[in-house]
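Only one protein chain is missing from this complex, and each of the others stays in its spot.
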Amino acid sequence: MVYTLGAAADPATGTGRIHTLITAQGARVTDVDLDSYVADLTAKDLRELYRDMTLVRRIDSEGFSLQRQGQLGLWAPSLGQEAAQLGTARALRSDDFVFPSYRELGVVYARGATASDLVNTWRGERNSTYDPYEINTATMQIIIGAQTLHAVGYAMGIQRDGQDQVAVAYFGDGATSQGDVNEAMVFAASFGAPVVFVCQNNQWAISEPVGVQAAAPIAGRAPGFGIPSVRVDGNDVLACFAAMRWALSQARSGQGPVFIEAVTYRMGPHTTSDDPTKYRDEAELDLWRTRDPLARIETFLRSIGEFDDAFAAEVAAQADALGAEVRAACLSIANRAPIEVFDHVYAEPHSALERQRAQFAAYLAGFEEDAR
Amino acid sequence: MVYTLGAAADPATGTGRIHTLITAQGARVTDVDLDSYVADLTAKDLRELYRDMTLVRRIDSEGFSLQRQGQLGLWAPSLGQEAAQLGTARALRSDDFVFPSYRELGVVYARGATASDLVNTWRGERNSTYDPYEINTATMQIIIGAQTLHAVGYAMGIQRDGQDQVAVAYFGDGATSQGDVNEAMVFAASFGAPVVFVCQNNQWAISEPVGVQAAAPIAGRAPGFGIPSVRVDGNDVLACFAAMRWALSQARSGQGPVFIEAVTYRMGPHTTSDDPTKYRDEAELDLWRTRDPLARIETFLRSIGEFDDAFAAEVAAQADALGAEVRAACLSIANRAPIEVFDHVYAEPHSALERQRAQFAAYLAGFEEDAR
Amino acid sequence: MTAMTMGKSLNAALHTAMRRDERVLVMGEDVGRLGGVFRITEGLLDEFGAKRVIDTPLAEAGIMGTAVGLAMRGFRPVVEIQFDGFMYPAFDQLVCQVAKLHYRTLGRVKMPLTIRVPWAGGVGAAEHHSESPEAYFVHTAGLRVVAVSDPQDAYVMLQQAIASDDPVVFLEPKRLYHTKGEVDLDANLADAAPMGLARVARPGTDVTLVTYGGQVRTALDAAVAAEDEGVSIEVIDLRSISPIDYDTVDASVRRTGRLVVTHEAGREAGVGAEIVASVTERDFEYLESAPVRVTGHDVPYPPSKLEHSHIPDLDRILDGVDRALGRPNSLTGVAL
Partner (left out) sequence: MTAMTMGKSLNAALHTAMRRDERVLVMGEDVGRLGGVFRITEGLLDEFGAKRVIDTPLAEAGIMGTAVGLAMRGFRPVVEIQFDGFMYPAFDQLVCQVAKLHYRTLGRVKMPLTIRVPWAGGVGAAEHHSESPEAYFVHTAGLRVVAVSDPQDAYVMLQQAIASDDPVVFLEPKRLYHTKGEVDLDANLADAAPMGLARVARPGTDVTLVTYGGQVRTALDAAVAAEDEGVSIEVIDLRSISPIDYDTVDASVRRTGRLVVTHEAGREAGVGAEIVASVTERDFEYLESAPVRVTGHDVPYPPSKLEHSHIPDLDRILDGVDRALGRPNSLTGVAL
């Protein structure tokens, strides 16, 4: 029997209720399914989530500029998705293991990636920066959906080790169309693996609205695979945190996989290569601006007297410092030597590649001689 | 809003009701969802379905023996699945287009394949026998699930042609795990394509019970994609016929894709290469013997006085004649010449392959010279 | 004749082909409203509507597999795979269905698919966006594979590919999308050279330099540079890499006696291996030196800042030419 948290809340429309704890207007509302998961949270915790989101937004804008200035090859903004990313990621234990996609700046930040890691992924010098085992987070995945299977496999490994960590797969609404993501649900359900699927439905897959991918709410797909799911307001950091705690408690206690759809919005372009004015209306963006994840938590905290200008200024200053740190880390990174294209192809000696490497070294040496 | 025919009938168990019109004991029962779809059927129609199933079972056993006698490379028995196959396939119009898998002997028979076609697919001389366009049926697919996407694409073509045919994809329970099948549901729902998915859940994918593939009832997966579905007794030819009529009426009238799960049983081995005693209990088979699709329709027809020994004998004789025809068609088929390995790789002239062909012809000619 | 980029000429070819035959469809991710991430399908949705220009769900197997079904229904789908590195989810449908259906059905089912792929590197892209997977396709019987290198060829060959009753993998070098050239938009397809024929891009006498796609430009640059050193390179643009037009290659190699092949893809079992092997079989007695391959390294495509150490540039090609000519080169005294 599939247990679907709140899925039947709105059977009349079939769209499934979107669980919210703090509305777009900054009001705290009750949700019987989620409330208990955040009962222990203090205003300070919420302020820290605000801080996280603000810092991530600042890194994001810095990354964007660095790309525009030719310092990064590409940038995939997380603007607008801070609540979905931080809310879910901050509910994790450090020994859980996360499989993010390219857009999860906020998740990777929450996992402990350094300032340098956060931007230099896009520098073009290295395909990955941090050591996955140091922050228990895989390299951001570019092949849409591929990481969901890795998460399930990792979770199967956790089961085999008899431990209680959880693997988490992050992906987008577009990714739900990929075979891999559906197979991931099949495997996860078949083995009852401790994995949480976090789908950030940001309404767009490059130029395609979510309706191209899904004729029914995304959260509604998981129960058909035998996976309980929840549809949560992805711009409500508290609801995301609560939903993730619910999901983790299920998965951690041996009840198998869980699926979260965080309904949010990609406020920026798909990447710095994209021009969204070609395919979407400014009016839509305006609407989602009124649902901004940072604004609403600020409004809520102010309304309960837990947020003042001094705090805002402190966080802003911290953000600027982090922005500067990120920029410096980007500009100071050393170039790799041409011969390094051969590094790390294999873990063990490989006769053919060693030969090629030696030949290329000889070729490069010729230039050095010429230069002398 | 997803309309799911009868899906909520048994929310307590979550297993979904299995729609039945004729029970395993041969009793006609009422089903409010399905009854109207067979209101026009006469006893004669049912006798013809019995005839179909008997003939198909006979071809199946003939194919099996031919394989055992070394006349066919392989045989994939349809034994036990006659109702699911004939019930659904007989509801089709001849201008609908069917995409079967290797096990759909009954479907391909119903579409009009000749006796020769039915066995010689497995002879090893040709990968396919009938012309797909003559019987509006694709070559039986061996890559699990691949044909479901073809069906959806074909259905998109029907839409573009503004016509009212329906494309039908047949596949097994194991196939539901494949990315392709899930992507097929995504595409079908996205475009509202006139396609019917017919999943014969015969409980096994070679040695793996359906529980390995699906942690929840298979029919329950489609609604999550926005596709209405029904779970039907696959050994009840009348219910299968009714469910298919419902599905076709939906799809044909522009309401988009429909999913049918026909719950049935693979009574034979997976193929002639398989030995099911390695992995399943005789007791399970015994249980399903009591649900035999032919026996129950016979019992029902006898109970209403529409079936007598003379009819049974007539059909048996016809079956024997067909068996003999099939056997003759298998034994009489001409061998293909070695050079034919080069036929039909491309539709247009291909310089490299023509060269290779000429070279191989020269090589073969050498033997002929030697032989002279 | 009109001066335009290759991107524009491909776009023009799609317009022309869709106007000519209403069974031609365009489908893929972002090909509709956006006009494709490289704008190759720009304007098609407006002119031909959503029935013929289809923004598909994000699933390459789904795209390829539904295109198969559309082809079975008598359409001629032009599929866009957004980047070379995203071909792989569609590989099963490509290899087991697209390539084999005509064979499987004894010629009854045709597969007139054109599979357009923005292809290969040199544009500073992220991982998976600069792959050269062409050897996989060349090794797959049942497919045809072409690679374009200038706007005019692109214009004509894309139409030829669409008109072909066989499936054609159509490779568009990303780094040449913005290269300009003169295009005859009224070119009569019937008069054009068939897409299966190679082209001598630059005649020469000392060594035959065979290549295709993005490397054609680099090869031509190398030929110019070599001329200054008194070496005459004949550059052959294969255009079709399956099948390969060996008559044109033979004619050249039999004159020059020396062969260099260059491509971006890795060397092991690459298209260069095929060319060297076939030329050696066919022209052994004409060869004055061992054929030389100048290719990408056998490594995953490197991060973009290192890609120029991977894609053979003019210097590496000339080094290979020196080797073919028996002149001192980087491998003099180095074990092969």
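Quick notes on this structure:
Letters are used for the chains, namely A, B and C, taken in the order the chains are written, and counting of residues starts over at 1 for each.
Keep this in mind: a residue touches a chain if its C-beta (ideal position, glycine included) is under 8 Å from a C-beta of that chain, and two chains touch if they have at least 3 such contacts.
Computed from a predicted model, the values in this text were never measured in an experiment.
Within the whole complex, touches from the chain that is not shown fall on A, B, C. Residue C:E127 is the one among C:E127, C:D153, C:D206 or C:D245 that touches the chain missing from this view. Only one of the listed residues, C:F48, C:F75 or C:Y88, touches the absent chain: C:Y88. Across the interface with the omitted chain, chain A contributes residues 97, 99, 126-128, 131-133, 138-139, 143, 146, 148-161, 167, 179-180, 183-184, 186-187, 190, 343-348, 350-353.
Within the entire complex, the positions of chain B that touch the omitted partner chain are 73-74, 102, 122-127, 142-144, 174-175, 177-180, 205-208, 212-213, 273-274, 278-279, 335-336, 338-342, 345, 352-353, 355-356, 358-360, 362-363, 365-367.
Considering the complete assembly, chain C touches the hidden chain via residues 61, 85, 88-89, 91-92, 95-96, 99-100, 103-104, 127-128, 135-136, 138-139, 141-142, 242, 265-266, 268-274, 276-278, 280-282, 284, 287, 289-293, 297-300, 336.
Keep this in mind: only the chains that are shown with their structure count from here on.
For chain A, the chain with the farthest CA centroid is B. Here the spacing of chain B and chain C, counted between their Cα centres, is 41 Å. Chain centres here are Cα means. That of chain A falls 43 Å from that of chain B. With centres set at the average Cα position, the gap from chain A to chain C is 36 Å.
Residues of chain A in contact with at least two other chains: 177-180, 212-213. Counting partners per residue, chain C has 56-57, 59, 61-62, 89 as the residues that reach two or more other chains.
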